[in-house]
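Missing here: one protein chain of the complex. Every other protein chain is in place.
Right after this comes subunit A.
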Amino acid sequence: MASNSLAYNEQAGAGETAELGQEAAATMSPSGAFGLFSSDLKKNEDLKQMLESNKDSAKLDAMKRIVGMIAKGRNASELFPAVVKNVASKNIEIKKLVYVYLVRYAEEQQDLALLSISTFQRALKDPNQLIRASALRVLSSIRVPIIVPIMMLAIKDASADLSPYVRKNAAHAIQKLYSLDPEQKEMLIEVIEKLLKDKSTLVAGSVVMAFEEVCPERIDLIHKNYRKLCNLLVDVEEWGQVVIIHMLTRYARTQFVSPWKEDGGAEDSEKNFYESDDEQREGTERRKKPYAMDPDHRLLIRNTKPLLQSRNAAVVMAVAQLYWHISPKSEAGVISKSLVRLLRSNREVQYIVLQNIATMSIQRKGMFEPYLKSFYVRSTDPTMIKTLKLEILTNLANEANVSTLLREFQTYVRSQDKQFAAATIQTVGRCASSISEVSDSCLSGLVCLLSSRDEVVVAESVVVIKKLLQMRPAQHGEIIKHMAKLLDSITVPVARASILWLIGENCERVPKIAPDVLRKMAKSFTSEDDLVKLQILNLGAKLYLTNSKQTKLLTQYILNLGKYDQNYDIRDRTRFIRQLIVPNEKSGALSKYAKKIFLAQKPAPLLESPFKDRDHFQLGTLSHTLNTKAAGYLELSNWPEVAPDPSVRNVEVVELQTKEWTPAGKAKKENPAKKFYSESEEEEDSSDSSSESESESGSGSEEEADSSEDSSASSPSEQEGESASESEGRSKRTAKKSWKTRAKSDSEDEEKENEKSKSSDSSSAESSSAEESSSDAESESESDSGPDSRKVTKEKEGRPKQARSTLPKDVSLLDLDDFNSVSTPVALPTPVLSPSLRADLEGLNLSTTSSVINVSSPVFVPMKTHVLLHRMSGKGLAAHYFFPRQPCIFGAKMVSVQITLNNTTDQKIENIHVGEKKLPAGMQMHAFSPVDSLEPEGSVTVSMGIDFCDSTQTASFQLCTKDDCFSVNIQPPVGELLLPVAMSEKDFKKEQGMLTGMNETSALIVATPQDFTPSVILQKVVNVANVGAVPSGQDHLHRFAARTVHSGSLMLVTVELKEGSTAQLIINTEKTVIGSVLLRELKPVLSQG
């Protein structure tokens, strides 16, 4: 490919020059081109000036003109230096146009293009996700091999980005990088693997596309994501759907056994499968007979069906081919209606759809027979559509409908479009040959056409009649005589040749006519077409053998003419025939058999569809359309004899759930307004649960999804409750799982373990009522939290998950009242996406770093308290809060806050609780449990959890007593948004190496040497921030590490002592905002004394 495109580039260069030449001087010669170059240079000179002006309008104008040049295909590459300067322009439109230019010419001007890279690198760290995304897009579109490592790094970063939109772009970038440098394949596969786990619908299509491009053979990557993809499919954008469906088709063909063997019983087996699901699941062995479809196979078929209603023809076609290739034959019928609907679409769509229908209609006539009339031809159809429709009509012809069809064909034969008329005649021939009942009437109809005035029609008829007669060697003397007469009028060579051949073949049946025909032909031999001449020779030879008395001289005359023909083929044939039939001394042996050779029984030609052999290509592919293997075509494998282990998919479902389901619940409460989102989640939920507990799958799951969807429109609270309860069932499982995980440190084993735990759990969890399971889950996790907090250091893996598992219920219930008040998802794009991907990120971080980086216990807990509510303003109720620096028991992403309530009045204060909350979007709060009463002078300490989303935004809420409500705020110091982690120096360095550039902030500190003793530094740092110390081998380096509570991003603090009394304070983190705030807070603390 590379060399090829290179070749094109060269041509392109030449082409451009030529064009420029035309424009300027109307001369195409190189010298002319020179003249034009100078003029062009001048023209570009003013563009350059405009680009260098300091007015945006002038720059914009110049850029627009340049883009105009690019669009016309003119060369604008010498403006590169002037343009690339503007890559950092503030004006967004100029910037975009510069990007357009850059992508077009960077490949040609690699060195200069490098100038722009730093801008993109900077933009990759921009807080705005769209800017990050577009930076990644452009960076990856610049095809400069030198920056491959930079691209790789950017892709890796972006694939872990919080925003699904950025991750989507990362998926796109994978393909670009792969085409630039295929050697990165292994690394890219890792990224793909990571992104495949992504549960955002935005990412799914793009990553599957990347998968198909980079590593379609790694089907094993799909296993664990199979069910998720099936369930997400409906919500993926349409283009992604097409790609995913095609991929899943291939997948299904390798992983499931053929559903076609027992076609008749398909219906039954389907029922069996629904009924027997529970047993099936428990008794892991699937029954071998009768055939029962793998539930996953069924899942795919069921989940793609709604897409037949898509407005996008490509999606409909993709589903159609999926049904064709993997569904039981009895079910494939549903696609025909949708395909027929597509026929109303544009010409091009019709063309492709008709081709596919043509292939299908050969194998299964029944599917399209009810729609026979939809394939009737209109006079306004383009010829290619007409012929395809005709093809399908022929395939659909059977005894019952052939007479109707033939009547229809009569109209077509008279069409003004002669090419089409000719095709119709062939069609009639095919009908006649395949359906014996009508062959006689077809034949007579064709003979009638022989008297048509149009030569093309007559010629085609002759050819078809010839074929028909050959197939039915009965007596057709009359027809042959009729055709012999036609020889006088027909001029089309093929037709003449056909008639001659027919007469020759049947020369014994028409003994009187044949010699006469030969006589006429001998007369006109020299003026005939080559094709006809060959047949004249044949006829002569045959007659010579059967009727040598009458034709000997004639034949010899013809052979003589042939001997001196201009065409060597004819001369050859003449020599051959002469040797063969004319007996002479040399050729004795063979001429004996001459009659056998010439008048042997010839096999009848098979009239068949040109679409007959296309079915080995996957339908809906380019290869199928072209009937040749296109580059990059992936064969559809045959069904395996024995299905590969279906549990490969099962296993990961648990894995997925632990990662996905809990955040899914969270997504709902975080974005109460996002009905659609939660709805899709909901569907996903229900359908997924159906895949686990098939007892209610089938129609059941659909109803369930329905009802939940309805309720989402009418009463969101109901849905909320439902989802909460559902996630509860899961959370329980998760909790159990985390226990198991704790027991086994090996993560490999973990999976197997999960499987077991799942199979035992699922049934119980599913069967118990929602309330039960929810309370279960709660209590369980509560009890878990005890040991957890004791062994924080070791159990990092188990804890966050399990802690999270309690979260969904709590918060979703709390947020119910918010649900209606915010009715539009207008707000803030970031939070919209964050939940899912936050989860991902966390999951990723866990998996990649868990072995080395563990959350540790806080080094130091400052007892500094903050006033929450002063007793004066609180009418005697005073409240203080402080951060205990303990992992929060309410949720892994929450910061625990302890609130001490004091009653300074002389009366009891009753019912102290949290009232209305005014949290910034995305923030979560777990309120403390209400305090029933507080005695005078009494004090009580309660704890609550707040998810600050890694920001220092204030959490405002109302602290209410029985009588009053007080508005209070908690603003977290940035240092409290962290959890200390323990890691080795090596890991620290590694992580730090990955967080350079924009992720690094630093400041210089000046202080007295005694302030720089290790203990003082440690004391000061941990006083401000909840970080863990990292053992350091060097005395002048002090390292601290933490991760942010919400997203789990690493926060690395380094204090590097320099000569004199200065030190360098360096903070590395992805969370640049927090990083810089922390820097600001640490700096004065360290530099004072």
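The working rule: a contact is a pair of C-beta atoms (placed from the backbone, for glycine too) under 8 Å apart; a residue touches a chain by one contact, two chains touch by 3 or more; residues count from 1.
As a working rule, contacts and distances are computed from a predicted model.
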- Task: Select, from "Superoxide dismutase", "Sodium/hydrogen exchanger", "AP-3 complex subunit mu-2" or "Alpha/beta hydrolase fold-3 domain-containing protein", the UniProt-recorded name of the complex's unshown chain.
- Result: "AP-3 complex subunit mu-2"
- Residue among A:Q49, A:S118, A:Q363 or A:T411 touching the omitted chain: A:T411
- Would you indicate which residue among A:E78, A:E107 or A:D1011 is in contact with the undisplayed chain? A:E107
- Where the complex has a chain not shown, which of A:A314, A:A594, A:A955 or A:L1079 is the residue touching it? A:A314
- Sort through A:T628, A:N969 or A:Q1034 and give me the one touching the missing partner chain. A:T628
- Query: What residue numbers in subunit A mark contact with the hidden partner chain?
  - Reply: 1, 4-5, 8-9, 11-12, 15, 55-57, 60-61, 64, 67-68, 70-73, 91-93, 96-97, 99-100, 104, 107, 128-131, 137, 140-141, 143, 163-165, 169, 172-173, 175-176, 179, 202, 206, 209, 234, 237-239, 242, 246, 306, 309-314, 316-318, 337-338, 340-341, 344, 346-349, 351-353, 371, 373-374, 376, 378-380, 382-384, 408, 411, 414-416, 452-454, 620-623, 625-626, 628, 630-634, 674-677, 679-680, 683, 702-703, 705-706, 709-710, 713-714, 823-826, 829, 832-833
